[in-house]
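First comes the structure, then the notes that go with it.
One protein chain omitted, others in place.
Naming follows writing order (A and B), and every chain is counted from residue 1.
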Amino acid sequence: MSISIVNVSKSYNKVNALKNISFDVKPGELFGLIGPDGAGKTTLFRILTTLLVANEGVVKVAGFDVVTDYKNIRKCVGYMPGKFSLYQDLTVEENLMFFATIFGTTIEENYDLIKEIYIQIAPFKDRRAGKLSGGMKQKLALCCALIHKPKVLFLDEPTTGVDPVSRKEFWEMLKRLQDKNITILVSTPYMDEAALCDRIALIQDGNILEVDTPKAIVKHYTKQIYNVSANNMYQLINYLKEYPFSHSVYPFGEFVHYTDTRTNFNSNELKTYLRSKDLSNLKIDKTIATIEDTFMELAK
Amino acid sequence: MKRFIGFVKKEFYHIFRDKRSLFILFGMPIAQILLFGFAITNEINNVEIAILDQSKEVTTQEIIHKISASKYFNINQLIEKESDIERIFKKGKVKAVLNFEKNFSKNLITKKNAKIQVITDATDPNTANTISNYINAILQNYLKEETTSSLKAYKIEPKTRMVYNPELKSVYMFVPGVMTIILMLVSAMMTSISITKEKEIGTMEILLVSPLKPNQVIVGKVFPYIFLSIINAIVIIVLSIFIFKMPVYGSFFLLAIESVLFIITALALGILISTISATQQTAMMISLMGLMLPVILLSGFIFPITSMPLPLQVISNIIPAKWFIIIIKAVMLKGVGLQFVWKETLILIGMAVLFIGVSVKKYKIRLE
Partner (left out) sequence: MMNNTKVIQVEGLTKLFGDFVAVNKISFEVEKGEIFGFLGANGAGKTTAIKMLIGISKPNEGKALVAGFDVFTQAEEIKNNIGYMSQKFALYDDLTVKENITFFGGIYGLSKKIIKEKTTSLIEDLELQKVTNSLVGSLPLGWKQKLSFSVALIHNPKIVFLDEPTGGVDPITRRQFWELIYKAASKGTTVFVTTHYMDEAEYCDRVSIMVNGKIEALNTPKKLKEHFNVENMNDVFLKLARG
């Protein structure tokens, strides 16, 4: 196993940030840790990168114990913390050179690994990191985390606050890195990014809700979901919630995802009810669960 | 070693790209020295005084002549009766009146004790105090010079505190103090800020999760500041020698070694501060309140330690600046060698070792 986490708990300031969690990450896997802010993602990352010591449990990264063998781990992992931790007053090239030096390597030595990403920011290599756009900072931070050719790469919310275009490009880069035999653990609050991982763990309030492949995880969702739409979204949500048999009501893009408490749900009955509330343009169709539906059902 | 050089290089980039800090770093010592040297001074020049000479003898005439010959005093007028004194002060121009008693020389010889009343305008107590000190000094000088063998029995109270500063130049007192403040500020505050800055922007996390050892990070962080502090010390000494004609009687080498020792102590304090503060702001507050104020108030730089209440005198012993000021005053003004300041030096070494030990111990290999 590239990462193994067994029964880990961590609390500080009386808050239980992690509650007895366990999972493994296989070598070469692109593993996603999916959950909102405050779920415990950053705490877990800090335990894995030897920055924090868990109160309980055993954690191994690249075969080394995070407490007793932390020095070996620090030699072979790459870490990109939540905020893009770059020296704002150093140029792009100086930042990269500095991180190469402290890891005892040079840019040239591992250039092939970062080449694809670096050429995108190379035109700005003399610009100070503080003057880069969010997307470029993110790419530079990734280069810095990769420069020593780590075996395991930890990316803590690399796409938070970044626009959809840069996010998409970033995930394409991660996919290519995976081909170079680097194990990647990435956290994100964006549920739609989960589908791009090999396997994911859903995390909420310090608990792991589920660990599986994105395809398998939605199968855990057993209820039938219906896409409901009408002329007035707000009224629709309110009346669906008032409906005596409603199990869950969540707006999802242009639709509302609705589930019913009964097994013999009849969409015409619901239509009649909604019409009686003066809603028109009614549409009710079956749809399949997404990771976000699963997450909300599990977190409920 | 390559890692270390890379690290130090990065630190110098930070320092030289932050124009404002750089200006403070090098502008401050110059501004402070000039400020203390010229503006905030205890020296007096051409103070207007009046004389009421009730005996009008050779002795009094000689003393008056001596006073008027000094560049400190201008004799504004001679007055005839005591009732004039108040009138003169009210006009405001005259800051002091010298009142020689009747039969001044006779009293001096027969009673071995003659009286001069020095009346000063105490609306500005500092100046008043300085004026009477200066007049006293001139009188003592006169007595010393004029005392022939036959007059040996006269009681003369020596003013010891002026022995090493016969010209009464306050800048001589300030240079060691200013140098201490600046070395403390540059070394302790700048290092603590630069370390906490890495915590704030999050790069400390990456440094921790790298093969760099904690002491490599610390040494890499403080090394540039040792260098800058030494430059600052040189600038201050050169300024005081060339602008204020301050003598350095002792060995430059000893002065340099002692300065480096103090710089290291201050750097260790800076590291210590950075281990207990999470933000640059906290680090700055702790440095200013915890280091600067004691240096200014309790090191003996401005207020003499001997005149402090006992508890403060005891506390002053734990302030490194106190010992450094004693050492450099001794080396610069008395010209003594290590044999006279080894005790103070040892105390400083002890403090440096203690601070370094504690900060290395407190510096965490993890985040909590």
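Note that a residue touches a chain if its C-beta (ideal position, glycine included) is under 8 Å from a C-beta of that chain, and two chains touch if they have at least 3 such contacts.
Note that the coordinates shown come from a computational prediction; the quantities given were computed from them, not determined experimentally.
Peer 1: Tell me the shown chains the invisible chain touches, ordered by label.
Peer 2: A
Peer 1: Out of A:Met1, A:Val58, A:Cys76 or A:Ile237, point to the residue that touches the absent chain in the complete complex.
Peer 2: Within the whole complex, the residue contacting the unshown chain is A:Ile237.
Peer 1: What does the interface between subunit A and the hidden chain look like in terms of residue numbers?
Peer 2: 35-39, 133-135, 157, 160-166, 168, 189-192, 204, 233-234, 237, 250-254, 292, 295-296, 299-300
Everything that follows uses one rule, which is that only the chains that are shown with their structure count from here on.
Peer 1: Mind pulling up the subunit B residues that touch subunit A in the complex?
Peer 2: Answer in residue numbers: 2-3, 5-7, 9-10, 13-14, 17-18, 201-203, 205-212, 365-368.
Peer 1: Within their complex, state which residues of subunit A touch subunit B.
Peer 2: Touch list, subunit A to subunit B: 12, 46, 49-53, 70-71, 74-75, 77, 79, 81-83, 85-90, 94, 97-99, 101-104, 144-145.
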